[in-house]
Structures are given as structure tokens and as C-alpha cells.
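Step one of this worksheet: look at the structure below.
Removed: one protein chain of the complex. Kept in place: all other protein chains.
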Amino acid sequence: MRFQFKTSYDQDIRIFRDKVDVFWYGLLAVLVLILPLLLDDYYVGETAWVFIYGICGVSMMVLVGYTGLVSLGHAAFLGIGAYAHAYFIQHGMPWVVAMVLAVALTTASGLIVGLPALRMTGIYLTIATLAFAVIIQEVFSRWESVTHGFAGMKVDKPVIFGFEFATDQSFYYLCLFFLVVVLWATRNLLRSPTGRAWIAIRDSEIAAQSMGVHLAVYKSIAFAYSAGVMGLAGALFAHKIAYLAPDIFTILLSIQFLLLVIVGGLGSLHGAILGAIFVALLPPVIAILRDSIPESMAAFAAGTGLTFVGTIGSAVGGFLAKPGVEAGIFGLILVLVILLEPLGMYGRWLKIKLFFSTFPMYKAATFKRQKSYMRSERLR
Amino acid sequence: MTLNGLAVGCIYGLVALGFVLIYKATELVNFAQGDLLMLGAFVAYMAVVWWGLDYWVGFLIAVVAVGAFGALLDRVVLRQVIGQPQFAVVMLTIGLGAMFRTFASVTWGSEIYTLPTPFGGVWTVGGVTLSHQYLSIVFGTLVLCGVLYAFFNHTRIGIAMQATSQNQLAAYYMGIPVKMIFSLIWAISAGVAAAAGVLLAPVTLIDINMGLAVALKAFAAAVLGGFGSIPGALMGGIVIGLIELYAGATLPDGFKDTAPYIVLLIMLIVRPQGLFGTMTRKKV
Partner (left out) sequence: MSLFSADNLSINFGGIKAVDGVTFDVAKGEVFTIIGPNGAGKTTIFNLMSRIYEPSGGKLVFDGRDITNVAPHRIAALGIARTFQNLELFDSSTVLENLLLGRHVHRRTNLVENFLFLPKARRAEIEDRRAAEEVIDLFGLAPHAETPIGSLSYGLRKIVELARALCIRPRLLMLDEPSSGLGAEETETMARWIGDLRRRMGLAVVMIEHDMSLVNAVSDRVVALNQGRIIAEGSAAAVQNDPEVIRAYLGG
């Protein structure tokens, strides 16, 4: 087991606790920086998706994972950011200005949704965000002078200070830059009174209030910040997808964002990134499996003469090729994670780490949660 | 035309009733309710079109099959998550819903289907035409509600269910098998959803996404009715159905589908406890 010797208060506050942390994160940074040199263009493009989803994940994590407010409407914020950014660019604004305006606009819309949402708790809030998202999606399809409705809206490659991010590689670095900025800023908020107030609201509103936390103010900040970050992701999303249409920003996308934070592990920024890797890479992985399973199993069948293997292979491939299967696989994974690993991927990683660091002494009970059968959110 | 709104409203009311039943008993919100409705419609379709059975037999098979499936869901999946945060359970049901849709699209295909019904005709009363289809929905809802009302108020099990909803622990001490009651409640709400699906099938046609929109509007209905009240849920459903209809007829395009949500949002902001409900607060 590795001990961290505390020598100053400052050590608690630093982003990286000690030299070992610095080493591992440094290694990760180097790896991420040279990755585009090692991979095909296709995979560089897919990794840029990971970064964009990572920003979305941070946005969701702040609201859902840290403040405990569950939103089923974040696809709307992504859409607002994307459309606003694209609109401002089309009207000749410099990229940076368009970006800032898009983020400001989503932050403001987050605040507008957040303010009435303060009166609601739990499931009601979730429903309100859902209703909001449905309405916004309708606005996207009807406000044709801005969004071009179902005809769609083309978005060009980003041009910043005269430099065009035309290649997959350059766009990769652009997304990486914004992801790092967002992570840094969010970490700052989390290690300061603001973040602690969020966590307090999540764990016990009533205690937070009696400790002097103004619930409405901190919930609004969480809502606005989360929406703003989502808006930023939306701007990058617009460039990445290159063509905006209202039916991109559906409830299913909002559900995917929630899936992201749950699978990644609620209440940790690591979880947001792990979840993003999962959500961004699952569809391409399914696509690859769809083609490779029948092929490889057919090859195996041809080699060994076991024809039933080939039949199974083509059946699996056929199943994966059916429309709507991807959503079902997401659903299945969501169900399994909630049933088997409610702490998500990051929680699983912590357990593995603890297992090896305390090796013969590992206690499964460390992570055991108290089960309460009578927990009620009603006043009886 | 009001009849159409009333009929669609009845469907919303029935689905909302399913939400409320489960919520009252277990404090879970079942987002897969709409997908159970979809399953019900497909099962009836399969029975009537594939197997060539009578409409009423198909209806019965759908209700029983989906009801049994609901009880199974409770036993196998939802019992595992009692005591977990509410939102984890909500996500669980969302995941289940996605799986049901995939199951339906793999089993029955992702096209749009029509369920043949015996309600083809119309009545003309005082110059107003009333289609049997819509009448069948309203009538079916009334019958279902009557049966449920009688069940809850005049049978031992129904009264045990009411007791369980009010206080699980006390009910358990009184010798009521609480777990079985939960399964039964799931069975009833799933069965009601399936019935709603079969009734709705001739109006909206059957496809794998038919449940989603209905569930969202039914949710609005449940909230409108205060989320704890069964008559409230039905009333809420009818209100939403009528709002949708008149918004579609009188307001510009786009309001037909969004009007229920706008009403829902206003409702949540102004009167979060619903029209018939009471506000609850955590006790310290």
C-alpha cells in the first residue's frame, strides 16, 4: 500500500497529490499527445468523439454526479450550443466570438431552466428537464430562419485566427485542448467551497441548508455551469458532425448522457472520462463486431468443418445489423451496471486498486452499501 | 371531435394510472410503462394476425402475458434495487424500456402494423358522427376503471394493496405478503398498459416507438393529477388529451405535440403538487 505523507495543507488542495500521481498523469498526457501520430485517421476521428463526449460527461457529472440533480434534457443544451455556434459563424463572426456567445447563451438557458427547477425535487425535476428538451427539439425543427429545420444546417471546419482545423489530427488537438480546460476549471470548482456545497446538496439538502448553503443559488450555479459546458461541447459537436438536424438532439441522446455518467461512475471526473470512452467507442465496436464475427466464425467453420459455428456467426452478425439493436445493448448495459456495479467503471477500478494494494487483507465490505428497505422520500 | 380527444386522453389516463399504482406502492417511477404498452399491442397483433385468433382472445392474451411479464420483472429485476436512489431505478427502467424496444424490433420487425378490430362502424347521433373505435377506447377505459375500483375496494387483496401503499412496514406486520403484493401491483399496471396498447393500436397503428410518446404524455397526466391519486391520473390524462387536440386544431403547427409539455412545465412551476395531490417533504 502506498502512503501519502501529508506535509502541508497545500498538498490536499493540489490537483496531483504526489510525484507518483504526476508521473502517471504525465505519461497519460504524452500518450494522448502522440496518439494521432500512431493511429489511422478514422481512429483519430473516433478519439475526438471521446473528447467531445468527455466534455459532455463533465457537464453531466457536475449536475448529476456532484449536485444530485438528474436531467433528462441535456441534449437540448448541446443542441442550443451547436446551433448557436453554427449560426454565429454563418453570420460572419470570428470563431472565438461565436464560441463565447454560444457558451454564454447555453449558460443563460441553463439558468432559465434551472430557476423554476429549484422548486422541484427528484423525479419532478427530471420530468421538467425532459419536457423542456421536447419543446426545444420542436423549436429546432420549426425555427427555420435560424436552424433551417429538417433541411439541416451545414457546419464548416473551424477556422481560428486564420488557421483552419481541416484535418482529423488538428481537430483532435482542438477538442483535447477544450477537454483539458474544462477538466481543470471543473476540478477548481470542486476543490473550493462551490464544489463542496454541490456535494453537500446532493447528500443532504437539509444539512447543507443548516450549514449556510443557499440551495437555490448553488443549484442554479450547477445548472448554469453544466449547461455552459454542454454548450461548449455542442460547438465542437457541430463541427464534428458537420451537419445539424433537429432529430440529432433527442431524448435518446439525453439518455445516453445519463448512461455515460452512470457507467463511468457517479461523483468522479475520472468516471466522466471513462464513461465517455465507453459511450463514444461502443457504436464503432459494435460495427466492427458486426462485420468481423460472421467473417471470422465463417473462416473458423470453413477451417474445421464445424458448419454450425458459421451459422451462429452469421446469426449474431444479422442480429447486430438489425435496426435498434444498439439502443438495446446500451439498455442492457445500463441495467447490468445498475444491478451489479452501481459505482460504475471508476468504482470497479478503485476496488481493483484496493484489492492489489492491500492484497491479502482485502475486505469486500469496504464498499458494501447499507441497504435500507424502508427508505422513503415521503413525509409520513 | 371532442370524442377523439377524450379517447386519446383515456389512453394517457390508463398509462398514467399504471405509473401512479407503482409509484404509490413502491416509490419507483417506471419509465418502461410506455414500452409495456407497446409490447401489449404487439402481442395482440401477433395473436390476431399471425395466429388468426379472435380479437377478444388476442386482447386477453396480451393483457395476461404482459401482466405476467410485469410480475416477472418485479421479481427478477426490480426487487434487486429496492433501497437504491430513486434515480438509479428510473435509469434502470429506461434501460429496460430500450431493451424491450430492441426485443420488439427483432421479434416483430420495425415496420408499422395495423391491428384489425371489430370496431369499424360509426354512429350518427344528432348530426354528430361517433366512430366505434374511439367509443371502444372510452368504454374500455370505463370498464377497466370499474373493475379496478371494485378490486381495490371490495376484495381482500385489493384492500391489502391499499394498506401496503400507505405503510409497508405496518402492512408487513399485519401479515400481508408485501413482496407478493408488489409483484401483483406490477402485474396490474403492466396489464393495464397492455390493455391501453391494444385499445390504442387501431388509432395510432403499431410500431416499436408507439409507447415512448404516449408514456411522456401520460407522465404529464400523472403529474397533473398529483402523482399519487388514481382518479387524478385519469382526469389528468383526459385533460392532456383534450389540450393536445384543441392545441392542434387552433394553434400554429408544432403546438399539438408540445402543448402537453408546456402545460406540464407550467404545472410543475406553479403547482408542483398537481391538481389533486399534496406536497411531501423529507422528515429530519
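The first chain written gets the first letter, and so on, giving A and B; residue counts start at 1 in each chain.
Note that in this section a residue touches a chain if its C-beta (ideal position, glycine included) is under 8 Å from a C-beta of that chain, and two chains touch if they have at least 3 such contacts.
Keep in mind that this is a model prediction, so the values were computed, not measured.
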| item | value |
| --- | --- |
| Among A:76, A:221, A:258 or A:297, residue touching the chain not depicted | A:221 |
| Residue among A:153, A:200 or A:345 that touches the chain left out of view | A:200 |
| Selected from A:188, A:292 or A:307 as touching the chain missing from the view | A:188 |
| Hidden partner interface residues of chain A, rising order | 9-10, 12-13, 185, 188-189, 191-197, 199-200, 202-204, 206-215, 221, 267, 366, 369-370 |
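Definition applied: only the chains that are shown with their structure count from here on.
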| item | value |
| --- | --- |
| Distance between chain centroids, defined by C-alpha means - chain A, chain B (Å) | 32 |
| Chain A to chain B touching residues, read off their complex | 64, 70, 116, 119-120, 122-124, 126-128, 130-132, 134-135, 138, 141-142, 205-206, 251, 255, 258-259, 262, 319, 322-325, 327-335, 338-339, 342, 371-380 |
| Of all residues in chain B, those that touch chain A in their complex | 27, 29, 77, 80-84, 86-92, 94-99, 101-103, 105-106, 110, 167-169, 208, 212, 216, 219-220, 223, 253-254, 257-258, 261-262, 264-265, 268-269, 272, 280-284 |
